[in-house]
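Apart from one protein chain that is not included, each protein chain of the complex appears where it belongs.
Naming follows writing order (A and B), and every chain is counted from residue 1.
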Amino acid sequence: MIPELGHFSLFLCLMLALTQIVCGYAGAHTGRSTWMAAVKPAAVGQFVFAVISFACLVYAFLNDDFTVQYVASNSNTALPEMYKVAAVWGGHEGSLLLWILIQSAWSFAVASASRDLPDRFASRVIATLGLVSAGFLLFILFTSNPFARLMPAAFNGRDLNPLLQDFGLAIHPPILYLGYVGFSVAFAFAIAAMLSGDVHAQWARWTRRWTTLAWLFLTIGIALGSWWAYYELGWGGWWFWDAVENASFMPWLVGTALIHSLAVTDKRGLFKSWTLLLSILAFSLSLLGTFLVRSGVLVSVHAFASDPERGRFILIFLGFMVGGALLLYSLTARKFVAQGKMQLVSRETALLVNNVLLVCATFVVLFGTLYPLINDALNMPKVSVGAQWFNTFFVPITLVLMVFLGVGMHTIWRQSNVASLKNRLKWPLLVSAVIAVAFPLLVYQRSGVLIVLGTFTALWVVLSSLTEPWLRYRRGLSLRSMPRTQVGMLVAHVGVALTVLGVTYTSAYSTQRDVALQIDAPVSIGGYEFTLTAFERVNGPNYVADQASISVTRNGKPVTELTPQKRTYLVQTMPMTESAIHPRLQRDIYVALGEPLGEGAYSFRLQIKPLVRFIWLGALVMALGGFLTLTDRRYRAVPESKASREAASAGLAS
Amino acid sequence: MTPRKERMTAVSILLIAVSLATFFGLRGCDNLKEYFFDPSEVVAGAVKKDQEFRLGGMVKENSFKRTAGSLDVRFIVTDFAEDVIVRYSGLLPDLFREGQGVVATGRLNDAGEFEAHTIFAKHDENYMPPEVAESLKTQHPAKTSEPRP
Partner (left out) sequence: MIKFAIPLVIAVVLFLFLASGLGRDSREIPSPLIGKPAPEFTLPALAEPQRTVALSDFAGQVFAFNIWGSWCVACRDEHEVLLRIRRDNQIPLIGLNWKDTEAEATRWLRTLGDPYVVTAFDPVGDVAIDWGVYGAPETFLVSADGMILHKHIGPLTDDIWRDEFLARVAQ
């Protein structure tokens, strides 16, 4: 009964989404306020029924309802409770339901925070969000029903894929989807602006708020994914340029460009058509990612079981949304050509450079991801491009971007004074250059071009970010009086620098060795001694594991005890390496257990990874920066009383 | 120069720099591509000397041998037409097993054996490296038998 209720709720969601679309577009077009009045309640209702539907699936999982096929394929009675909830989005159907829930949550948020938007505009925004919802609802209802019954019922479930039985991955999809789906708001704002023919500073400010929020989630989501891959896949890698990772990275790059270009549109009224295009692209790339992951055209380590039927559906949906939006763009963009002037040394130029570089980087990732597909279409030999290819293009772009970033933060709108720029930046330049050359040699006794460049650009950005607060402090000005947007920007840029630092040092100075260890026969790597002290069998709730105890010492002093495991999950009989990590800010010690080698020896992969934490720490700092920007007074929603008055007058006017 | 010209110059310089970087990147691109071959292609001599490539196929049953107490292993990758001996020293992935799909990255040594530095096994029961899946979906009979006209 409960699963049918969930299924039925999805139908209601679809009906409400259709209401949003019809009443929203038609109401805004004809100016009928009675029609437009139905739009927001419909969005709220859609959210309510999406919650009900989602709750039904959670209920089915918690009660081990194996008459539901999806539950039977992704859960098991022995699965710990927490993972039963996470298993809800562990497969294709459920993750799609999660997507729908989050999509409707964003619509709900926009509907309830849109009091300061003109009615017509808000109707078009919510109608567009309804269009996106409707697409996904049709998709789930026609190709991927998570509530489909299994007759006869399974006696027990096939269990959740052991790789997914993990805290990091349990929270990864919801946060990632919050980001992915959040870009649909910027998309909807762009469509509404093109339909109404008006892009003004207020539009940019609204869009900026939502885009920053989505970007913040996407940043955390990607970092979580990378962190998960690092400790769970057992190889100690943190980024693989895998199709699925790229699918989330491309919207991030474009989203980052969008935030910056929105700043120009907001402050100077320039880049209008470009900003619209980026708003469309950020969400289009999110949809493209969904297509790549779920259609099976590119097989990746994370791919869902693929089905050409589903692929066809998403492709048509993708073509409809993206094609429609770009067609609208090509018809209306010329209205948004700004007439403002731009000086060479100005913040406008700096942000233009930022945008060009970020879009170039996106193309690199897009091309690399689709390369096998293009190759196949042209019947060329089986060639793919791997991490090396991506790095060759991506690293230079990032370094150039970092160099410009340090300058760009100090430029001002309209026209910057070159002399004052030089004056401000000479010390950061000098200090970071000296440290970049000296530090690697002093600490690690060896260096290289990329290490120096990575260190230099990272320090350069950090010092450059700190210059403004430092000058204020020297002048005796309160740091609290700095606008939150500026603080947020500086913090986010420090985050970028931290990530670059982490990537540089982990890539350059990681030590990795596969070794055969016997009990009490120590091996020494990177200044640490590893000794296997015990080997035993342990039982988990739904797995058994071989567990090694390794004591790590440095110069004879104990550092830590690590217990890497090799687990065998009982239902799927799948072996899993559970690596053991000793995390510290300056380095991780990473131990993965291999297999018995005979003669009492076991194989291990031992790794020392310097500054690897900085990669994710940097992402968190970036997200914090985004959050600080959102707390700026300029972006907070207009207070209730004033807003409702405005809404009332807008309602009368239309 | 008018500001507009200045801006155009700046953007063009940037674009030229990026295209130059792309050009040099593409020139070195041959090293950046990852070639994939199956054992039949390797035996037929499709691989250039010292070329790094990915070798895909199935781990042949009863072909896995380990030097006891060490990390050195040897096994045969087969596409059921031809076999290639693979040598590897290091940790094997969780799902490495005889009779399962595998992709090894490395190069051929002088003895015609494949020295692998990285081994990937199929990731779960639904995942098979795409190239392997493709070459195993339909198979051609052993090349040693009668050639088809």
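Note that in this section a residue touches a chain if its C-beta (ideal position, glycine included) is under 8 Å from a C-beta of that chain, and two chains touch if they have at least 3 such contacts.
All of these numbers come straight from a predicted model, not from anything done at the bench.
Checked against the full complex, the candidates A:L96, A:L129, A:L277 or A:L517 give a single residue touching the omitted chain, namely A:L277.
Touching the missing chain, out of A:A377, A:A419 or A:V449, is residue A:A377.
Of A:A72, A:V181, A:V322 or A:A458, it is A:V322 that touches the chain left out of the display.
Considering the complete assembly, subunit A touches the hidden chain via residues 273, 277, 280-281, 284, 291, 295, 297-298, 308, 311-312, 315, 318-319, 322-323, 326-327, 329-330, 333-334, 337, 370, 373-374, 376-377.
As a convention for this text, only the chains that are shown with their structure count from here on.
Residues 3-4, 6-7, 10-11, 14-15, 17-18, 21-22, 25, 28-29, 31-36, 66, 68-71, 89-92, 94-95, 123-131, 133-134 of subunit B are the ones touching subunit A in the complex. Residues 161, 163, 234, 298-299, 301, 303, 305, 341-344, 349, 352-353, 356-357, 360, 372, 381-386, 388-389, 392-393, 396-397, 400, 514-516, 518, 566, 572, 574-577, 592, 594-595, 597-601, 603-605 of subunit A are the ones touching subunit B in the complex.
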